[in-house]
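What you see is the complex with one protein chain gone and the rest in place.
Chain lettering (A, B and C) follows the sequence in which the chains are written, and residue indices restart at 1 in each chain.
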Amino acid sequence: ADDGGTQAGGTSEAEQGSNDEAGDTVVIGFSAPAADHGWMASITESAREAADAYEDVDLRIAEGTNDVNLQISQVETFINDGVDAIVLLPFDGAAMTPVALQAMEAGIPVINVDREFEDPNAARVTVLGDNYGMGVSAGSYICSELGDNPDAVVAEIAGIDSLPLTQDRSQGFEDALGECGLDVDNRVPADFTPEGGERAASNLLQAAPQIDAVWNHDDDQGVGVLAAFENAGRDEFFMVGGAGSANAMRSIQADDSVLKATVVYPSTQGADGIMMARLLVQQKALGDLVEVEVPREVQLYAPVVTADNVEQFIDTAFES
Amino acid sequence: MAATPEGAPLLQMSGIVKEFPGVRALDGVDLDVRAGEVHCLLGQNGAGKSTLIKVLSASYRPDAGTIAIDGAETTLSTPAVAMKHGISTIYQELDLVADLSVAENIFLGHELSRGGFSQRQRAHRTTRELLTRLGHAHVSPTRAVGTLSPAEQQIVSMARALSHDTRLLILDEPSAVLDQDGVANLFRVIRGLTAEGVAVVYISHRLEEIREIGDRITVLKDGATVATGLDAATTPTADLIKLMTGRSIEYVFPPRSSTPRSRTDPVLEVRGLALAGVFSGVDLTVHAGEIVGLAGLVGAGRSEIIETLYGARRASAGTVTVDGRKLRRGSVPAAVKAGVGLCPEERKSQGLLLDQAVYRNITVSVMGRFARLGLLDERAERRTATELTTSLDVRPAGVDRAVRTLSGGNQQKIVLARWLLRECRVLLLDEPTRGVDVGARSEIYALVRRLADSGVAVVVVSSEVEEVLGLADRVLVVREGAVVHESAADEIDESRVLDLVMEGAPA
Amino acid sequence: MSDDTEVSPGRGLPATAVPVSPTDPTTGGPGGERPARGRLGGLGGSGLVRNLGLVLALVILCVVGLVTTGERFGSTANLLTILRLAAVTGVISIGMTFVITGGGIDLSVGAVMALSSVWCTTLATQTMARDTHWIVMVGAALAVGAACGLISGLLVSYGKVVPFIATLAMLASARGLAEIISQRRTQIVDVPGFTDFFGAEVVGVPVIVIMFALVAAIGWVVFNRTTFGRRTLAVGGNPEAARLAGINVQRHTVLLYVQLGVLCGVAALMIISRTSTGTSTHGTLIELDVIAAVVIGGTLLAGGRGTIVGTVIGVLIFTTLTNVFTLNNRSTSEQALLKGVIIVAAVLLQQRFAARSKSP
Partner (left out) sequence: MSDDTEVSPGRGLPATAVPVSPTDPTTGGPGGERPARGRLGGLGGSGLVRNLGLVLALVILCVVGLVTTGERFGSTANLLTILRLAAVTGVISIGMTFVITGGGIDLSVGAVMALSSVWCTTLATQTMARDTHWIVMVGAALAVGAACGLISGLLVSYGKVVPFIATLAMLASARGLAEIISQRRTQIVDVPGFTDFFGAEVVGVPVIVIMFALVAAIGWVVFNRTTFGRRTLAVGGNPEAARLAGINVQRHTVLLYVQLGVLCGVAALMIISRTSTGTSTHGTLIELDVIAAVVIGGTLLAGGRGTIVGTVIGVLIFTTLTNVFTLNNRSTSEQALLKGVIIVAAVLLQQRFAARSKSP
């Protein structure tokens, strides 16, 4: 198994060197989509906590929104304000590219988090989760569990279908399943909420009378999904989660449900973004690297958490 | 049957003042009503009659003045309190809930119920009894009120008033929607009530009704009492009119034109017009410059005839031709294009944009005339509207106030003004003078006649036989959806029309 | 309340009144010419007959479900799934039918449900529930709902704020408050009695389905058979007439919003038991589903006309639609596209029938 060393990215990792010493105050603008599910809420929360940990960071958090028009205007406001850096988790990466470019042209470094811009010049640093990789991880795990049984029924409970990230995850999942001759037999989208998960799962159970494995994209909606399974008394299959909430990990640890694994999609990206921004503005470098500059791109790893390695991850998992 | 004058009057209002933004609707009104009498309230449109009775029924709170019931001063804070005092009101604008049934409307607010559950059987039974006693047993208690004719709705209001323990019954222009037969029935009910000691406040613009039913008269002018306690039977009409309007008006119809109109070309020709289930086989020819009157009982289908003719309802058979061109069935725009105009029967639901300014209501169907490239010349609109409202004596005079704030009669004048302004080949008037006071009536008659003289073909529907006979050149009598008689207006008299109208009708 | 006053009919009427034939040939059903504003045909009171078109739409939907997915659709389990899904929206829709019929609207239902679910699953409430009885949680949920409804109602009736704006403000505030209280965490329920009760089944029927049926039945009775229901129609149809008839229109309006708030609390209990969580995201956008179900059922958005049966069918149509789509494994986009077409088709169908049942 790979070493998941970089994924944690929490404050504990950046202990050494002089990076933590206070420098000039850095004003950082932060904008993210609406915190309408646990993972996104935790992104914003972790950003705030990271900022609070440094007395030289002045964080300005804009209202979370799923309206690109509003998010653009938030970035414009940051530009007008002359902040030192902008950490941006765009609702739609492509749609936010022009305004990010505008910020870069105005001399404000943009740290792009999670959903990638269209133009590499629109961000100084990109902190990426790996949505495609997440699907691949989930798919590979299911392949390894089901072995060579091409007749096995695999179901997928996706997130919000119209988001590019959902498509990337599904694509990765499909591709990985294809490697072992499986495919997705039933697929229902939910909406990243427990309620939506419950609704989708209830219908899914009716659509598929017999299932072998389920991948649920999001542990927050997973709470509802598990409730639906329990309500229906169905447990002939195992489920793989997504995102890696603390709840899910505790459940895996206790082995008290069909949830046997989850694919981590770090919610600490927001915090990573803030740290990058601070280092950039204060012209420091990542302590552990030889590089004197903050790197252009950091792609986070999407490891699979099972009962075997849950200990390692549970502390950095987000509470949803 | 004059009431006994001894003791405190049942109701004593004094110095009542009520102000609306920009208008002092009541400016110190005094009124006393005794048990068992019919007290008539007279006054021009906008004099404040309806406002006064709304104060009495606690729909409005007065700004000043006192109200005493049985000699004891009382504050009427909500309509429910007024009802507790035995005050029941039939408002000028019928205030019923269209989608509720007859029985539900009658018992609205004081439902027959046990533990919150409606006792529908009991309500229906009681409703049937009430309606039977009002002479309208044919109205079903379960029917939605919105489907009733205005006259039938009036009966429902009446039944509602009687379902309370009434000591004072207020009737605001009840006869406006009734025909002779209906009025006679109403008077029979009123007499029965007064015989039991119920006091009645009666408002009407028809002086002959006052004479027939009234005991005493109070006259309002510009929100103040100008005379009170007049004897309804003996006070000369000229005096009453003088008191109301401040001038003397001779109440006459304009002279008919001497040349016989049938010589000119027919403008409107209706052949075999029918509306399934309501009327059939209606033929009608109107020549340029001619006024044709449709007489008949309420519910005879006269409104339906002209609404169908106008395309507002889809005819099931027959043709309508204007100036030789056939109109498309069931299309108002087609009729309008051909130069037909309809002044509808119900001003509130069919005629007015209540929240819009007076001038906009007047010009709404002739907007194109004031527009260049779609841009409106509001000053010209206001000017024209002002001319019309002045000649119709609309009060208050401003054309910028919302129509909602006008009195009932003045609202009617606005509806009419719109159609007088309109360049029409054919003008259809449905109850044009409903609720209009004596002063404005002769002005309206003169205007209609002048329009006819300029070559317009006019059709007038009215429940007042006198009006039909006086205004029209030719009269058609409609009964149960069929034209039963047609003749020149001067070849027939009122009693003959009434006979024709009643023949075979119930009661 | 003077409801029970004994009335002597026609007091003081002349005994000579001419009796007319008691059976009336002209009595037609409700209907008649109404303003041309778009509408769903003359859906008056309640009853399956008036909603024939809608019932037919639902039946067609079921037939499509049966044909395309075989007994998977028709199985008891699936039907119960549909009903369970319908329950949450359904309960709120019943309350919304009253509010809309009474001339109002409430956009805050989803947010109030979320706040209610959060409040009744806080650590404090759960601890108290475990220490005493799980009924504490029920009380908390209903009380929060009622309080929100009360505020909305007071704003609308005494503050004279248009319902759309007042309840939109309530939506924003309630969700904000829910987020603050829960700190945007999903709160897991761990009160055994609670979960056992609401998760139970009675002769195979889940408790929440029974709750939905109960609410619908009570709603129907209140709407059609009580003074409260009649007054709601009057207040929505002609508030001025209602006022003049002595009805306290403002108090009635407040009551309308309060009952909807309470039902949002009930819905919160249902969603808590279904998902075993309380969170500020519960009920996001449910207001649109609810209003759509009510309106498609035949309740007039302008007030004054409503039907509980129609609302229930409306809710079932929407849930069944989603279920059939899922069983058929369609993509979300196709679902959306088709959904629009099907909704319009259902309404047009309903209109045909309404028109036919009206003609003589």
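Simple rule for what comes next: a residue touches a chain if its C-beta (ideal position, glycine included) is under 8 Å from a C-beta of that chain, and two chains touch if they have at least 3 such contacts.
Predicted, not measured: the structure shown is a model, and the values here were computed from it.
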If you put the missing chain back into the full complex, which of the shown chains would it touch? A, B, C
Among B:Gly28, B:Gly86, B:Gly116 or B:Pro396, residue touching the chain not depicted: B:Pro396
Taking the entire complex into account, which one of C:Ala124, C:Ile218 or C:Val344 touches the absent chain? C:Val344
Sole residue of B:Leu148, B:Leu169 or B:Ala357 that reaches the chain not shown, by the stated touch rule: B:Ala357
Residue positions on chain A contacting the omitted chain are 34-35, 44, 59-64, 66-70, 72-74, 76-77, 79-81, 91-99, 118, 161-164, 167
Suppose we count only contacts with the excluded chain; which residues of chain B make the list? 19-23, 60, 310, 312, 332-333, 336-337, 339, 341-342, 344, 349-357, 360, 364-371, 374-376, 378, 380, 382-384, 386-391, 396-402, 404-405, 418, 420-421, 423, 443, 446-447, 450-451, 454
Considering the whole complex, not just the chains shown, which residues of chain C touch the missing one? 33-41, 103-104, 107, 155-157, 159-166, 168-177, 179-180, 184, 238-240, 243, 249-250, 253, 288, 291-292, 295-296, 301-303, 332-341, 343-344, 347-348, 351
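Methods note: only the chains that are shown with their structure count from here on.
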Walk from chain A over to chain B along touching chains and report the minimum step count. 2
Larger contact count among B-C and A-C belongs to B-C
Give the identifier of the chain nearest to the protein's overall CA centre, each chain being represented by its own CA mean. C
Would you identify the chain whose Cα-based centre sits farthest away from the centre of chain A? B
If you average the CA atoms of chain A and of chain B, how many Å lie between those two points? 72
Averaged over CA atoms, how far is the centre of chain B from the centre of chain C? Could you give it in whole Å? 41
Just give me the whole-number Å value for how far the CA centre of chain A lies from that of chain C. 37
